[in-house]
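Here the complex is missing one protein chain, while the rest keep their positions.
Note that the chains are named A, B, C and D in the order they appear, and that numbering of residues resets to 1 at the start of each chain.
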Amino acid sequence: MTAAGAAGPAHVEESSLVEIDDLKVHFPIKSGLLFDRTVGHVYAVDGVSLRIKRGETYGLVGESGCGKSTLGRGLLRLVEPTSGGITFDGTDVRSLKGEQMRLFRRRIQMVFQDPMSSLDPRQSVESLLVEGLKAHGLHKDKAEVQKRLKSTLDSVGLPASALHKYPHEFSGGQRQRIGIARALVLGPELIVADEPVSALDVSIQAQVVNLLGDLQDSLGLTYLVIAHDLAVVRHISDTIGVMYLGSLVEEADGDQLYERPLHPYTRALLSAVPIPDPQVEDRRERILLAGDLPSPADPPSGCRFRTRCPWSRSRCTEERPELRVFDNSGQRVACHFAEEILSGELTMHEVRAELVRPDADRAPDVGAELIQTRTDLPAP
Amino acid sequence: MSTLADHKRRRIDELTARTSEAGGVSLIRDAGRRLLRNPTAIVGAAIILLFLVIAIFAPLVAPHDPVQRFPELTKDLTVDSIPGATAGHPLGSDPLGRDFASRMVYGARQTLFVGVLATLIGLLLGVLLGAIAGAVGGWVDVLIMRITDVMLALPSLLLAITLVALASRSTQWTVIIAVAVVNVPIFARLLRGSMLAQRESDHVLAARALGVKQRNIVLRHMLPNSLTAVIVQATLTFAVAILDAAALSFLGLGDPDINRAEWGLMLGVDGVRYFEVRPELAYFPACAIILVALGFTLLGESMREALDPKNRR
Amino acid sequence: MVRVILRRLIQLVVTLIALMTLVFFWLRRLPGGPVDALLGERATPQTRELLTRALGYDQPIWVQYGRFLKNVVTGDFGNSIRTGEPVMDVISRSFPATIELAIAAIIIAIGLGIPLGYLAARHRGRLLDNATIIVTLIGISIPIFFLGYLLKDWLTQDIHFFPPSGRITTGLNNTDVTGFFVLDGLLTRELDASADALWHLVLPAFTLATIPLAIIIRITRASVLDVLDEDYIRTADAKGLRNATIRKRHVLRNALLPVVTTIGLQTGALLAGAVLTEKVYNWGGLGTLITDSISGSRDYPVLQALILLAAVVYIVVNLLVDLSYAIIDPRVRVQ
Amino acid sequence: MPLLDVRDLSVIFQRKGAKPFTAVDGVSFCVEPGQTIGLVGESGCGKSVTSLAIMGLLPRRGNKVTGEVRFADTDLLKLRPQELRDRRGRDIGMIFQDPLSSLNPVIPLGLQVAEVLERHQGRTRRAALREARGLLDAVGIPDPTRRLKEFPHQLSGGMRQRALIAVALACRPRLLIADEPTTALDVTIQAQILTLLKDLVDQSGTALVMITHDLGVVAGLCDTVNVLYAGKVVERAGRHDLFAEPRHPYTHGLLQSVPRLDVDRGGRLHQIRGSVSDNIPWPEGCAFAPRCDRVIDDCIGETVPLEPTLRGGALRCKNPVPQEVPV
Partner (left out) sequence: AESDRDGGGKGKAATGGTFIFAGAGDPKNFDPIFNDDGESFRPIRQMYDTLITHKTGTAELEGGLAESWSNDPTGKIWTFKLRQGVKFHDGTALDAAAVCANFDRWYNMKGEAAQSQMIYYTDIFGGFAGSPDAVYDNCKAPDASTAVVTMKKYKGAFPGAFTLTAFSIASPTAMKKYGADTVTQNGDSFSYSAFANEHPTGTGAFTFGGWNKATGEITLNKNPDYWGDKAKVDKTIIKIIKDENTRKQELRAGTVQAIDFPAPADRKALAGEGYKVLDRPAFNILYLGINQKNPKLKDLRVRQAIAYALNRAQLVQTKGPGGSAVADEFLPNSVLGYAPDVQKYEYNVDRAKQLLAEAGATGLTLNFYYPTEVSRPYMPNPQEIFTVLANDLQAAGIKVNGVPRPWNGGFKDDVQQFGKQDLHILGWTGDYNDPGNFVGTFFGRAKTEFGDASMTEMFTAIGKADATVDPAAKKAAFEQVNRDLAAKWLPAVPIWHAPPALVTTKNVEGLVPSPLTAEKFNTVSLTK
């Protein structure tokens, strides 16, 4: 891993592998009498721009439901973005069509959160790995394939005998290694890892984190790591982006972010992460946020964070802050008052928690299906 | 002492290297193993196996030709008395002087044939429709679902009755088709629902990310994983299919060829008609039907249990 | 909520129109058909021709279809071929009989099924549980017409305990008000008629209830077991609540949710089962009407209307079940 | 005298056709009023089973519980079910991990809080509801009057957890057991809940047993920490001691393997090899041995006892991590 330098913005552009420009992914909420009409949208990702440099690890953090996964999937076009641009190594990913896109997928791979559900329980490890090779016509030479599989397994620390086993026969950490091996076998340049360790036990988590690091070192991979655990993200990332309700609120080099969080949300987040050290814990000041994440189907006007922000002002209601470069450290922040808050000019005020309806946008529709399956015999 | 410790240490090393043991079990084999440990499943499977063997080897098992009329039986046969067991005819005569035991044996063949075929045809059509709906989506999906709505608008036996009533001619196939069609929407919806769920699942997403062709995703990921539910349902459907066929016979809408030895027919037609003259004509086929239906139900239920991811470990 | 109902009703109408059209065209291309059905074995070519013209079968099919649609929209399904009465009269006469039977059956199924299922779950793995499971399995596997026959044979012929068939003793002059004989007896204070009708109802209702009963027992059992495993039951236990409170307030309410759906789905089984039960017990309801209009006479106008009616009943009941579900389960309540 | 004194608690699951499985193996710890103790360990190490055994909430059949659970002089394990019921919810409150599934989905929130009061304090429904309103308010649920009539699914995760806390606290129990109360929540919400718990303990003198797998949570909250591995307490220490100088290789390993927010990104994390399911197949010996870097023959040869340490804790290790600074 390259240590993050305080490189200027111009330098960043040259070496960036991925550029995401004002990406939006909106999911339509459908409802209707006979035919479904779109009655609204879930603004899962709502205008995110970021760059990932070749060979670096970009970490994305944020609360559950803020759109991290959707951003990752949008980047791979596993969900079709609503608008915005994606450039991968000079290729305009969004303009790729059908077969082109399919072949292109080889260059970006994905690792999923749940190592069980992301592995087809019916396939042996071998067929899981070969599948990708087949899809890209790389399976012709049997011996070659076997060699490739073995070396891939080896690189994720699994024995070759694992090939003939099935996912459910492995422990969680091993499954995650299989997931990583599946991504690796095609020799991708970018790996999007969506919560790769959050389903794992603490002791296993370290193994996988290390593995990811090792692989990056040996293969020169670029990562987009999505996680809600700020500590993990901080540990593995060169650059960290903080998301809140569909948009990036702050982006900075990991140490920089910890040293000098600019956005109120980042500050709150940092202060909330427990640290396994009583001494630190006892000394820490907490910025407690009131309430919960608002529904992405009905985001607040202006600054998305204003409903929970102890520094919010009336301007925040009217104007949505841009993600702007804060200073020449490269740190970017989307807050009107970042400077004022940093300097202490602005003081906190109390925030009343607001009512948040979970999934109010997706109330189950009893009418969705006219009649469910008819079971003449009892369902389980 | 140290040798003991050495020994134990070796065991620990073995343990740590557990993944190196060769061979693995697939989910299905795993489920199969669990099934084998489940007495319910064993009983169900045993019943079905028994009847299957009888069905397959009917000519060997049956003492006689099931359609032949025997002079020694017709001799004493009248409408109001049917000869019982005699030498060579362990279960006696049926209302037409045919060997009842042989008819029971061949009945296994016919009944399983009807049940299995009806289920399979229903399964095939249902899976086809469901797979298309689930894989293609869009208006095709909407269309297929509306079609199944129409089919589901009638309760199953009623739909079967209607279909038979509406058929221009009735044969064994009318019954099979009617019973099969009833199941089409069930299978279709089951499969589609499961496929839609699969479509959103991580492993399908993973396959897409790998660049696997859509066709292969459908065929190798979505379909196989969705089929479990359908297969379990199919096992349960056998039982229902056999019962439905029997009900149709009882209503006089079944297979009109009474030469065919089929339990539903034997029960629904002769069994009921000659119940007072010779109740065995009803009891034997009824018990056979109950047993087979029970067998399939037991197997289906335990399969459902075995395949339930909740029980996997 | 209103929108959901509306949506379902529209779907219902669409389904019905599709069904109607299908049935109409299918019927028209069948051999035999009304002309033959109307004229018995004594038909002569003249009468045949007279009738074909009288019925308008010599007109193009789409003209016939148009007329049919027009009639249906005005609620006129034509006359029964068998009896010559307006189809709606025939059906509305048979309807109460089936509903009476079905309600009695569902009362039996629910009234016995839920407690038995609950008890089985509470005694999981023990004798009572295993016995219930076996009995329900057999209940599901037995052809119900045969069960009906056996019950009838044992209880009306071997011992003359129940009346063998019909809805009321022949010659008992009950006053017909609603068509529900038990209810009519109460309304007109002819209590003997009411009791007599009820007595006639026992066996058929029990026969018809077999399958729903078995299924309700199984679902209730499974559902109670599921609920007992739920975290909130553990929470309730951790609260130190009394057993009775937990059972009533926490277990049953949740466990009954899937049972409600099952009951809805079982109405389908009831309609189908009624065909068999009514035949066995000579119960003059829709089921008998269906068999009568198929075998022998192919009474297509009646059949057509019956199919539609069955569809409507089935769909509406399911809609009602969904709605009741929404009422019991706050999670599907839509503001 | 401790409020809760768990002595040598063991839980053995015995299923037909399966080998008996010892989920909790001789766990002992005690809690003083006003004290917070932590039970930490990875998934499957027996934390939940311990808490359920204390509460008498384990499934009625298929398990064997031995040992003693003394709660203010009575052994909870020896109480008749009815007597235990009288105590649960009144003397001991419990908060569970998943707030959604732990609340009954079809019963209004108000009643779920109020029914404890009805049961243990003989309140009428009306009075209980009024009190429930106050409780909801106290745990920081906005607009409690309205919430009384609402159902769990209408609340967000954090609010549900608060409601669950309100239920547990309704009768002002002397002991509160919290089984991973924040695991399902986001960090910002977790911080809210933890703060709430802390305040409650501080204000009311309630003893708290905090069960978690997150060492960070323990660090900020607990007075004493018990580290569990494979059903056994492997190390117990005051939190300062534990985090400053973990003695058991497992504790040590755990602490090393968690990335820390306040530490600059380093190279590799320390990692413990293998996984939790790698257990030695015989009862004696240290369960952690197969994964341990410091394993010696003694570890696998004989039973490793939990021995008191100088600093007032306890340790179950034959070859502990050496202390850097001798006490």
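Heads up, the rule we're going with is that a residue touches a chain if its C-beta (ideal position, glycine included) is under 8 Å from a C-beta of that chain, and two chains touch if they have at least 3 such contacts.
Just so we're clear, the structure is a prediction, and the values are computed from it rather than from any experiment.
J.: Using the whole complex, pick out the displayed chains that touch the missing one.
T.: Result: the unshown chain touches B, C.
J.: In the complete assembly, which of B:G84, B:P224 or B:P256 touches the absent chain?
T.: Of the listed residues, the one touching the omitted chain is B:P256.
J.: From the listed residues B:I28, B:V277 or B:L291, report the one that touches the chain absent from this view.
T.: Residue touching the chain left out of view: B:V277.
J.: Can you list where chain B touches the absent chain?
T.: Given the touch definition above, chain B has residues 67, 69, 74, 77-81, 95-97, 165, 168-171, 252-253, 256-259, 269, 272-277 touching the missing chain.
J.: If the missing chain were put back, which residues of chain C would it touch?
T.: Given the touch definition above, chain C has residues 30-32, 34, 36-44, 46-47, 50-51, 53-55, 68, 71, 76-87, 93, 96-97, 152, 156-157, 160, 163-176, 179, 185, 188, 190, 192-193, 279, 281-282, 284, 288, 292, 294-298, 300-301 touching the missing chain.
The rule is simple: only the chains that are shown with their structure count from here on.
J.: By number of C-beta pairs in contact, which chain pair leads?
T.: Pair with the most C-beta pairs in contact: A-D.
J.: Could you please state the distance in Å, as a whole number, between where the Cα atoms of chain A are centred and where those of chain B are centred?
T.: Each chain reduced to its C-alpha mean, chain A and chain B end up 46 Å apart.
J.: Scan chain B for residues touching two or more other chains and write them down.
T.: 149, 153, 155-156, 239, 297
J.: What parts of chain D, by residue number, touch at least two of the other chains?
T.: In chain D, the residues touching two or more other chains are 153-154, 273, 291.
J.: Okay, in this complex, where on chain B does chain A touch?
T.: 17, 19-28, 30, 142, 149, 152-153, 155-156, 185-186, 189-190, 193, 201-203, 205-213, 216, 220-221, 224-225, 233, 236, 239-240, 297, 300, 304-305, 308, 312
J.: Using the touch rule from the top, collect the residues of chain C that touch chain B in their complex.
T.: Its residues touching chain B are 11, 14-16, 18-19, 22-23, 26-27, 29-31, 137-138, 140-146, 149, 153, 267-273, 275-276, 279, 290-291, 294-295, 298, 303, 307, 310-311, 314-315.
J.: Considering the complex alone, what residue numbers of chain A touch chain B?
T.: 35, 73, 76, 78, 102-106, 108-110, 112-114, 117-122, 124-125, 131-132, 134-136, 158-159, 161-162, 164-166, 168-170, 174, 179, 182, 186, 370-377, 380
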